[in-house]
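Please find one structure pasted underneath; my questions will follow.
Certain chains of the assembly are absent from this excerpt, and the rest are unmoved.
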Amino acid sequence: MDQILSLAATNLLSPIILSFALGVAASLARSDLNIPEAVAKGMSIYLLFAIGFKGGVSVADHGIDGTLAASLLAGIVLSAALPIVAFGLLQVMGNLSRLDAAAVAAHYGSISIVTFVAATSVLNSSGIASEGYMVAVAAAMEAPAILSALWLISRGGDSRRMDPELLREIMLNGSIVLLVGSFFIGWITGTEGLAKIEAFIVSPFQGVLCLFLLDMGLVAGRGLRGGSGVLKPGVLTFGVVMPLVGATFGCIAGLLLGVSTGGVALFMVLSASASYIAVPAAMRVALPEANPSIYLTLSLGVTFPFNLTLGIPIYIAVASALTGG
Amino acid sequence: MQTHKAKRVAIIIEQVMQSRLTDAMERAGVTGWTVLPVLGGSGDSGTWSREGQVSRGTGMVQVLCVIKPERLDGLLDAAFAVVERHIGIVTVSDCEVLRAERF
């Protein structure tokens, strides 16, 4: 408990969280502060490239231990299973339509890469090691949740054609391709490659993350202003409960796999986090009748801030306690 | 200056649907169009804006197509099949166009 509190305090007063808070505050106060779309996209490309590359280098460095394949598989299973849990929970907690519930569920099976990045930052500064291939697990968890959600809907009698075009779009989503691609580049070029571009992808990383989280705060705040009306208390609660439920599943998976303390924590973070890039796009194509305000506000306005501020310290503390790390 | 009667079809649609729409247009034999960016908007499903957007899930674009009047129905049928279940707005207006040989 003590460790949680101290981690939480350090975390809450770090530049990246405060930048996020500044963004939320600015947009709730209706300031015209904004970051151009192209710059936001540029920063997200930078972050994906850097995190993938560093993951690959770490694998090149430490080699792959036997759990890599098992971890990837665990990630895929988690991503596919969590939407079903989420869907069940929503039946109990909220009174969303089947469509809206399935769309929300898809988001919680998938992952938020920025939450992952923020967690690795906290792990780094706490000196807790984690497996470099967790980046690949993150990539593997992006898509399966979408298929699960569409299956949930089709089970309900609504026959959705999962057209092959959509499947291709989901699998070759830009963020997956960039993450996996840079992971392999890092793996192939190793520490020698890293040395060449370290001054670009390592040193300024935390600073770029600050500005990116400032933007995330602006977007989240705007979403809260616009979407707060649509969220019933039950659904709001779901946005805080589901991450904890997901983290529990992630924790069990990590412990069963026998990964490091940091690895368990990252499994928890991935399972707890909700997508706001790949899944919304897929939902707009496949389930256009589902209300985007609901899933975007929940994922970006409720769960993301929760994980960023309280969730990450909790998950790390629990992982440390359980692995004795 | 010699001009020719034509129809100007403007379709505001979600970005994720753009390639599906233009593919459908191509299948219907329409090969000329232009895509314009959209910054934001408001409608039944609320207000949105492109500022700070990192998701490609929520942006829209406008697809503009100038077409011979007799081919309008084919285009509208093709477009409608795509936009049917989706948000967005399709308008048609009359126009005159220079250089009919080019479209």
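By written order: A and B. Residues from 1 in each chain.
Here, a residue touches a chain if its C-beta (ideal position, glycine included) is under 8 Å from a C-beta of that chain, and two chains touch if they have at least 3 such contacts.
Everything numeric here is computed off the predicted structure, so don't read it as measured data.
Written as a formula over the displayed labels, the whole complex reads A x3, B x3.
By our rule, only the chains that are shown with their structure count from here on.
Centroids of chain A and chain B (each the mean of its C-alpha atoms) stand 34 Å apart. Taken together, the chain A residues at the contact with chain B in this complex read 34-37, 40-41, 44, 165, 174, 215-216, 218-219, 222, 226-227, 276-277, 279-285, 288-289, 291-293, 296. By the touch criterion stated above, chain B contacts chain A in their complex at residues 14, 16-17, 20, 45-47, 49-58, 85-87.
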